[in-house]
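Mind looking over this structure? Questions follow.
The complex appears here without one of its protein chains, the remainder shown in place.
So, chain A:
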């Protein structure tokens, strides 16, 4: 926009000095709705003379005789009209393709022609009406090369984003997110282990003009060290000169959980579990021992005599009702443009007490002070409140005793939620009351926890930026930008003394306050010139400093004085400090970009950045990164234009790039230092070794090669984008395991060792399939392949074991020659039809079977001949499959007929396997309830089934205590991500109401899933964004399906 401002001002000068030439007036309107178009640039062809339309779409212009006027406006087709009459009224037709003509790149923009890297653009319209909390959740299937997975159905949980695969092992594989030029806080800023709080939820999706995803090193290298996982550039909306516009976007919707498994009801539960009790009695040789029970599960009856049959799903899940309202005002004149918006979003999830509320306001202002100085400011204030029960779905929580998803499936159905007197059904040891069952549960009653405990994480955030741009010389611009992203988070947690995790402490409450203060100052100089008409050169140089400071403090209070209190500020008997931490990190960088093209046919771009990163070792702070890319617009060559191909093919651009980027996104701000922490021994102060440092800790680098072509066919009705990419990641920063006997904290030290690559192919096609009168159908199909291989770790035969939920379960392995985080576990081979026992394959390839109950002195593990076998342990585990998708993409269709529009957007992914660990929970033979598939268990000799004979207490045969290959499943899926039906109310109905446009729509999000996966959702990731432990589904909340009804209203 700023280019236009400058240009415009220059033009005005021209006008004033040439007042004696012929005079033309006219009005420009939108060919679609007939409304005036303000701000349309009108230029006399071949000159720099011109003007812009005013708020009524009118213009006046003096021009030489016999000249031609060029009318151009972003988002509309350019028109050339001979200036042969005094009044020219013109209807401009909108062209959605035009929007993609500009590519936002680091510290600037490039035209699509001159851009020779690899990027994908998603327009803000694609995300603004989605029933999501943050825009990144809505990107699935929209951009080639970008894989988005929603790891669970908890509101505002960060999606798993992978741009061209996993690009690191220990460091974040989350892309750098830059909003209007400032890299903002992402990831787990809140440190809240119970409540999901994605900082990107603080951006109102309706404020987004465009999302540009930079994928190759040539494009991202200008962000140097932070770009290894790709860069997502968000541009927010700004005002346009002309008549003020007001838009309202609103939707309301409902969400329900989908694909929950069917569970045993009370009668089935008692039958099955008593069978397991009896089997245990028989197998342990106690059939004649009266002191060993034959049954342990007994019915309870309601006061009306009916059987107690509790459906715990009803207690945990709900139909969530949501609403979202955004309104924006924008407008401006030649010198000042404004955009103001405000947003209120209140969303309820599929889990009771899971809510997301956002209140946001944004103000963007552009002002051209003089012909050589322009100013831009933006201010975004946001308040997001996330509340949630403990879902068990966040990283590290899969095995928690408090996870609502797990409790909903495993709680006994033959006991009630409440006692007849209305009190909660509890045992005397702070667990669910087990009624007449004679077994104890170590799990809580989920209902009082949802009723009485409160967990929230609330953000107050200001993102503001100010920039000034000065034209120092004719072709030399200087720009200063200063931006702040100040995020204040308050985590609140209250746990009642009545029941649950707060019981032992007599009720407790933990609050913490987190401040993430991030500022960024950038100075750039840019120069642009054309030599001898054909040599176009532009150069950019800059200096950038960014600093993050994170401060967190808090306390835990316990021993509630009175049940009246349910907030931290109430009265408690005890307090101790918690969540105290303080760290900072900074980047200081110089960067430059040189772009050259010859006759708009041959293009070259060079990028360079020298980055300093405070988190690295003292002598390793700086790294040099850069890239080179080149393009050839083949279709501009004479021989091409003269060949018959040119009749079909409009545009062919070949492009290639190579570059090196770095990754210094260390999770630890002081990872290179050897540190001691102070704490207490009783009452005495201590110093204790807390971190083994590595002063030589340096950059992880990624060498990226990218070769591709952009092709347009049939009058630009079809555009193709083909790219091959190959990223070699070297000097991986790894937590290198140290022998635990050395006693190094965490048994690891950060070191630069190891290498891996990602390579693959991207294919994107945009087509205007049908355009006939009122009917049009346009489609976008994109497809990406990815092959990830680890080529080196920290020495011969080394491997990295990944564990789910801290160290609860060994679930993944990273090995040379395989993809990162491959599934890992015990190999199984069905159920022995002779015995009904689960068959395991041990490290020697021998088949051994397991019986949870054996006579005293007998072995639980036996060979098929009954002789004792060693127990299966980690040393028998095998690599069970690749956990990373090897192909993925989207298929997006927009169909319009008259006033109606239909959008049908699919996403798909596959080639990977998922460990359905949740199945282990559904089939666990402790006192837990099971899914109905357990009814297929082995009951007699010769029966062929995949469910072993049930034996009470058996946590092993079905993969509940460690992962087994029985539960490894293919994750291939096709999802109807969104289906939308819209209706644009005809303009004639609005009369004088001031309404200029009105569209009503209804939408379904996550409409259906076609997959062979028998779990809840193949997107589930119980370890969130973790690189080392992908593909594990363990006790997570499934996704919801959302129906919305919405309105887009314009004034």
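Note that a residue touches a chain if its C-beta (ideal position, glycine included) is under 8 Å from a C-beta of that chain, and two chains touch if they have at least 3 such contacts; residues count from 1.
Heads up, the rule we're going with is that contacts and distances are computed from a predicted model.
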{"item": "Per UniProt, the name of the complex member that is left out, chosen from \"Pyruvate,phosphate dikinase\", \"RagB/SusD family nutrient uptake outer membrane protein\", \"Branched-chain amino acid ABC transporter permease\" or \"Nitrogen regulatory protein P-II\"", "value": "\"RagB/SusD family nutrient uptake outer membrane protein\""}
{"item": "Candidate in contact with the missing chain, chosen from A:464, A:667 or A:953", "value": "A:953"}
{"item": "Sole residue of A:472, A:769 or A:1010 that reaches the chain not shown, by the stated touch rule", "value": "A:472"}
{"item": "Residue among A:747, A:878 or A:996 that touches the chain left out of view", "value": "A:747"}
{"item": "Residue among A:288, A:856 or A:993 touching the omitted chain", "value": "A:856"}
{"item": "Among A:598, A:689 or A:775, the residue in touch with the chain that has been omitted", "value": "A:689"}
{"item": "Residues in chain A touching the chain absent from view", "value": "13-14, 17, 280, 284, 371-373, 399, 428-430, 440-442, 468, 470-473, 478, 480, 482, 504-506, 521, 523, 543, 545, 547, 558, 574, 576-577, 580-586, 588, 612-614, 618, 621, 669-670, 673-694, 736-745, 747, 749, 751, 798-799, 801, 807-808, 810, 853-854, 856-858, 871, 873-875, 877, 926, 953, 955, 961-962"}
